[in-house]
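Comments concern the structure below.
Missing here: one protein chain of the complex. Every other protein chain is in place.
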Amino acid sequence: MPKLASWDELKQHREDSKSRTSLLSPDSNRIVLAVGEATCGIAAGAKEIAAVLQSEIENKGLENISIIATGCYGMCYAEPMVEVREAGKPSVYYGYVTESVAKSIVARHLVAGSPVEENVLHVEVQIP
Amino acid sequence: MSGVSQTRIALRNCGVIDPESINDYIATDGYDALAKAIFTLTPDDVVDIVKKSGLRGRGGAGFPTGIKWETAKKSQSDVKYVLCNADEGDPGAFMDRSVLEGDPHSVLEAMALCGYAIGASQGIIYVRAEYPLAVKRLQIAIDQATDLGLLGENILGSSFSFSLRLYFGAGAFVCGEETSLMNSVQGGRGEPRIKPPFPAVAGLWNKPTNINNVETYANIAPIIRNGWEWFRKFGTEKSPGTKVFALAGKVNNVGLVEVPMGTPLRSIIEGIGGGIRNGRRYKAVQTGGPSGGCIPAEHLDTPIDYESLISLGSMMGSGGMIVMDEDDCMVNIAKFYLTFTAEESCGKCTPCRIGNKRLLEILDRITEGEGTDNDLEELDILGNIIKDTALCGLGQSSPNPAISTLRFFRDEYTAHVKDKRCPAGSCKKLIGFKILADKCTGCTVCARNCPANCISGSIKKVHVIDQEKCIKCGACLEKCRFKAIVRG
Partner (left out) sequence: MVNLTINNMKASAPEGATILEAARDLGVHIPTLCHLNLHDIKMVNRVGTCRVCMVEVEGRRNLLPACSTLATEGMVIRTNTSRAIRARRTIVELLLSNHPKECLTCERNQNCELQSLAAEMGIREIKYEGPRLKSKKDTSSYSIVRNSEKCVLCRRCETMCNEVQTVGVYSAIHRGFETVIGPAFDLPMIDTACTFCGQCVSVCPTGALTETDDSADVWAAISNPDLFVIAQTAPAVRVALGESFGMPVGSQVTGKMAAALRKMGFDRVLDTDFAADLTIMEEANEFLHRVTHGGRLPILTSCCPAWVKFFEHQFPDLLDIPSTCKSPHEMFGAVAKTYLAKKLGIQPEKMVIVSIMPCLAKKFEAKREELAGKEAGSDVDYVLSTRELARMIREAGINFNALADEEFDSIMGESTGASVIFGTTGGVIEAVVRSAAVWLDKDNPNPPIDFKQLRGIEGIREAEVKIADKTLRIAIAHGLGNARALLTDIRDGKAHYDAIEIMACPSGCVGGGGQPYHGNNIEVLKKRAAAIYKEDEEKTIRRSHENKEVQAIYEDFLGEPYGEIAHELLHTHYRKRDLL
């Protein structure tokens, strides 16, 4: 990658990045599944959950969905955690995600469009 | 987690971005603060903003960060260093790990900002080798930032150059103490140096060095980007901003929280933490790691800031917060922490090397029912002399758990010493189990589950525990369905 040689180039890179990253621009039609993969999440089985999500998405032939690893959500007690991000909608956070919960998230939330209520954690995350 | 809102500054990107993608960080305004500083601010401006923000060190002592930076900037030298203390070692604390694993670039950007401010072109992150994921993500971040020209020579085409490398800590707790950390980087034994001179004057390789911990750095970029006035909107007058705590122990919701300074302890424990597990009663919260103290229920409404915690004989520390309930014996807790610090003492100074060992022996005696009134007195006297005379922060704070529990839970100590009884039922030598004859049905469950085979009695007859053989494991108490077994 060529080095950024000015502030303007950094700003341009920022704009370019917005569509390529896990952070969705308002007009994106992608869905991002973020899995908490800090040490705490991994220890609770986050990597296995991410693999289940991946294979379920492939099995169901879903497109425009990307799975990303993110850091710690802070709710260690509820790991593994999965977050569903859709443009224009508040993020939905799932806790205590097991293999069957992961399958339900794909089947009910992604395919059918209704969150798996029994596993949703209500979290306010305020980014100042 | 209803009722209490968290405010995420240090953790702003944790659980938001992909930590292995610099583009994610850049997309959330990452490296904008660095660019702003390089192109629109002088080094003095940067120091001034950090100073005015009132940011204080998040690693424990709460020293004003801006003053550190200013001193390092004023120190004349051809070479200066920026160090990051990522040697998080308090038992039960994982704030820094989360930042490093979830948002490594925020630390990198802040260190570059510091380099720009104090006139340093080299930085080292001293990270525990026991944090393999943090190490991996930090290295990825450094490589990505270097590839993009955000670290290295002539950052963003400017004349400012700053490079970073990692140095792995080998697991000594005392290396979290800044001068020990520097000795360790230099290839020496992790032992504290005498201060003064302070690191900002003569630090790594005796060159002016700014050292802050991970969480402190994680606050820097937002402060530079949003201004000091913005930062001061959070927290209190003397302790602006937020603090990350690792909430652990007997609460329902263990995890990481970031709240404005001044938030009462109760809001964290009962609000975010969701109260005590299994409906037990709150007894104390231990803050500040092994160097901190235990805070009882009557002080739960204390607002969390550096000064309030110190006045309670505890300290902010790096942010460990371990909640205890009525089953925790406070003497035993003090012993647990002192065992840790005594083992982790570097052995350099007499009070920490020998004093802590003797202090621990006193606690040992008390938990084994051999303590005397004099022991209680000496615990306090010796503990305070160690605090008064030890060479570094580790020794100066190591007696805190003992002194603070003695202050707030003296009756528990007295019960151990006078009545030879452990009210929490946790000191093995001081507890016993007995079977209540009127409740025992002679079901034999207890006898069958006793690992020491010390319960005798035949079917439908009252059972008896052989107190000589009993190992006090409590298995019988748990298994009895008739509440016929009690402590005592």
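We just call them A and B in the order they show up, numbering each chain from 1.
Here is the rule we go by: a residue touches a chain if its C-beta (ideal position, glycine included) is under 8 Å from a C-beta of that chain, and two chains touch if they have at least 3 such contacts.
These figures come from a predicted structure and were not determined experimentally.
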Visible chains in contact with the missing one: B
Candidates B:67, B:201, B:354 or B:436 - the one touching the absent chain: B:354
Chain not shown: contacting residue from B:127, B:151 or B:390: B:390
Touching residue (missing chain; options B:6, B:332, B:345 or B:405): B:345
Touch list for chain B against the chain that is not drawn: 172, 174, 189, 191, 194, 196, 342-351, 353-358, 361, 378, 382, 385, 387-391, 396
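Rule of thumb we're sticking to: only the chains that are shown with their structure count from here on.
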Between chain A and chain B, centroid-to-centroid distance (C-alpha), Å: 30
In the complex with chain A, residue positions of chain B that touch it: 1-2, 5-9, 11-21, 23-24, 26-29, 31-32, 35-36, 38-39, 94, 97-98, 101-103, 131, 133-134, 147-150, 152, 156-157, 222, 226, 230, 252-258
Interface residues, chain A side, partner chain B - complex: 1, 3-7, 9-10, 13-14, 17-18, 20-23, 34, 36, 38-40, 42, 68-78, 83, 122-128
